[in-house]
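Presented below is the structure to which this report refers.
Other chains of the complex are left out, but the ones given are in their true place.
Letters A and B name the chains as they come in the text, with residue numbers starting at 1 for each one.
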Amino acid sequence: MNRIFLILIIIGVPVSVVGSFLHWPPILMFILDCVTIVGLASFMGRATESLAIVAGPSIGGLLNATFGNAVELIISIFAIKAGLINVVLASITGSIIGNLLLVGGLSFFVGGLKYKRQRFNIYEARHNAGMLIFAIVVSFVFPLIFSMELGEADAKILSIGISIVMIIIYLAALFFKLVTHRGVYKQSADEAEHDGEEEPEWSAWKAITVLAGATIAVGYISENLVHTFEPVAKSFGWTELFIGVIIVAIVGNAAEHASAILMAYKNRMTVTVEIAIGSTLQIAMFVAPLLVLLSLAFPTFMPLIFSVPELIVMILAVFLTIAITNDGDTNWFEGAILLAAYLIMGFGFFLL
Amino acid sequence: MNRIFLILIIIGVPVSVVGSFLHWPPILMFILDCVTIVGLASFMGRATESLAIVAGPSIGGLLNATFGNAVELIISIFAIKAGLINVVLASITGSIIGNLLLVGGLSFFVGGLKYKRQRFNIYEARHNAGMLIFAIVVSFVFPLIFSMELGEADAKILSIGISIVMIIIYLAALFFKLVTHRGVYKQSADEAEHDGEEEPEWSAWKAITVLAGATIAVGYISENLVHTFEPVAKSFGWTELFIGVIIVAIVGNAAEHASAILMAYKNRMTVTVEIAIGSTLQIAMFVAPLLVLLSLAFPTFMPLIFSVPELIVMILAVFLTIAITNDGDTNWFEGAILLAAYLIMGFGFFLL
C-alpha cells in the first residue's frame, strides 16, 4: 500500500503544481489535489511514527499528538485565510464523526467478519468516554448556548477562553498518559508486549526530511485546494457544508483510516480504538481550539460555534460511540450500527 | 389469565361488530374495541410464541420479531389510512416509553418486592444500549434536525432513506442474534437451561388458524376504533396526543406487559428485559420505519418526524433505562424511578 501512496505523490505533486499554474478546471484540480494530499498525509504519518519511536514513548507520544492531524490543520489554516470559516467548522465536524463512525465502524465491521468478539483495553475506553463528553459535549455546546444571549465581543472572549482551557486539558491528558500514569491502566501483559516490538521505519534525519518536504507540499496544495471548493460545490450541486463534512474530512484522514482498519483485521483492537478515538480527541481538544486561536491572526475570527445540526451530529456520534465501546468488546454488528449512523448523517448533510 | 382473555374475545368480537353496525355511541365503542383488542392481542402473542417454538430458534426469532407488535402495526395502518398521522406518531412514542418505563418499571418493582436483587444478562443489556441509542436517539433526532432546514420533498426523501437503513439494521440485528452470534453472549449455563424447556402450547396449524383469525378481527375492530378517537377525545377533554401516547400504546401491548411482569415475578429477568427492551427496539427499528414506507401507499405520507416533546420524552426514557439497566442488576427502587418517570411524562401529555 505504501507503494501506491508513493506513486500518488511522485505523479500528484508535480502535476498539481503544473495544473495550478495553467489554471486547469477546478473540478480536475480538486480531484488531483485531494488525491495528492492523501498520499502526502500517508508519508507524514509514517515520518511522525518513525520519529516517535526514535524519541521514546514520552516525547514520541507528544509528537504523535501534535503532528497526527497536521494535514487537517494545514488545510484548515488556508481555509481560514480564505475566509471559509464555515467550511473549517464543517471539516472539524466531519473529522470527528468520520473518525468515530466511519473509521470505528469500518474497523469493527471488518475485524468482526474475521473474529467473533474483539476486545480492547476497557480502562482506555472509559477514560476516553470522559474526555469525549468533556471535549465535544461540554466544550462545544457551551459557546453556542451562551452566545445566543451574548454580544459578539463577549462571545469572542468566551471562545478564546474555552479554547485555552481545552488546550491545557489536552496537554494535561498527555502528561497523564505519558508521564504520571504510563502503564498504570494496562490491561494485560499481552498488550505491553506489542509495545516493545516496534522499530522505526526511517532514521531520524530521513523522517525529519520527509516531514518537512511533505508539510511544504501539503501547504502549497492546500492553498490551491481551498479555492476550488466554491466552483466544485456549484458544479456538483453540493453545499460547501457537504464538502467540509464529508470530502475534506475523508481526504485529511484517509491514510490513518486505512491503518486503523488494518489493525482491526490483525485483531489489535486497542491500537484501532486509539487511532479512531485518539484522533477524534486530538481534533476536538487540540486542532479545533488551536484554529480558533490562530484565526486571531487572520482577518476573519473563527468562533468555536458550530451550527445546530453539526453540534447535534457530533453529540450523537459521541453517545453512540460510548454506548458501543463501553464494554470493551466489539463485533461486526456494532460496526454496522456505526456505519449506518454515518450513512444517515452523510445523507442528511448531502441533502442540506 | 388466559381464560379472561378468551372470555373478552368471545363476548367482545361479536358485540363490537354489532355495535359498529348499530352506530352505538363512540365512547362505548371505544371502550369495547380497546378491551376486545387486548384479548385478541393476547391470543396473537400465544399463537406467535407457539409457531416460534415449532419453527426453531432462527425462524422463530424472526417470527417473534415480525409479529410481536402486529396489533400496533394494524391499528397504525388504519390510523394512517384515516389520515391520523399525529396519532400514529404519538402511539409509537407511547409504545416506546410504555415498554421502557411502564413495563420495565412495573416488572422491576414487582420483582423487586419479592427478590432483593435481580440480575439479567449484562451483555444483552449493553448490546441493547447501543441499539436504543442508534434507533431512538440517532435515527429519530436526525429527520427533525435536518427537516428544519430542508424543503418538504427533501425531508420526505430523508425519512424514506433513514427508514430503509433502519429496517436493514433491524434485520442485521436479527441475523447477528439468531445466526452469527447465537449463544455467544450467554452469561451462564443457568440461562441456557431455561431455553430448552419450552414446549409449544398449540400445534402449528392451530397457531396459524388463531393468528389468521385474530389478525382479521383486530383489523376489523381497529378500523372502527380509529374513528372513535376524535369524538372520545372531545368528550373527555383529552388531546388526540394523549389518546395516542397513553391509551393506544397500552391497549396494543397489554398482554405482553402482563407476561413481562409475570416473568419478573418468577425472577426470569433476562426474559423480562427481552420483552421490555426488545419490544421497544422492534417498534422503533421495524414498526416505525415500516409504517413510514407503507404510508407511501396512502394519500397522507407519514414522515419520520416526531414533535419536540415526543422526541425528548423518548430520548429521556432511553437514557434513564440505560442508566438503570447498565449494571445488569435491578431492585424495587429502580422500578419505582422508571414508574415515576412514566407518571411525570403521562401527566405532561395529559395536560398538553
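Everything below uses one rule, namely that contacts are C-beta pairs under 8 Å (C-beta built on N, C-alpha and C of every residue); 3 or more make two chains touch, one makes a residue touch a chain.
Note that the structure is a prediction, hence the values are computed from the model and not measured.
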| item | value |
| --- | --- |
| Oligomeric state of the whole complex, in copies, if 2 are shown | 3 |
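What we mean here is this: only the chains that are shown with their structure count from here on.
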| item | value |
| --- | --- |
| Geometric centre distance via CA averages, subunit B-subunit A, whole Å | 40 |
| Subunit B contact footprint on subunit A (complex, rising order) | 116-117, 308-309, 312-313, 316, 319-320, 323-324, 326-327, 329, 331-334, 336-337, 340-341, 343-345, 347-348, 351-352 |
| Sites on subunit B touched by subunit A in the complex | 123, 126, 129-134, 137-139, 141-142, 145-146, 149-150, 154, 157-158, 161-162, 165-166, 168-169, 172-173, 176, 180-181, 184, 322 |
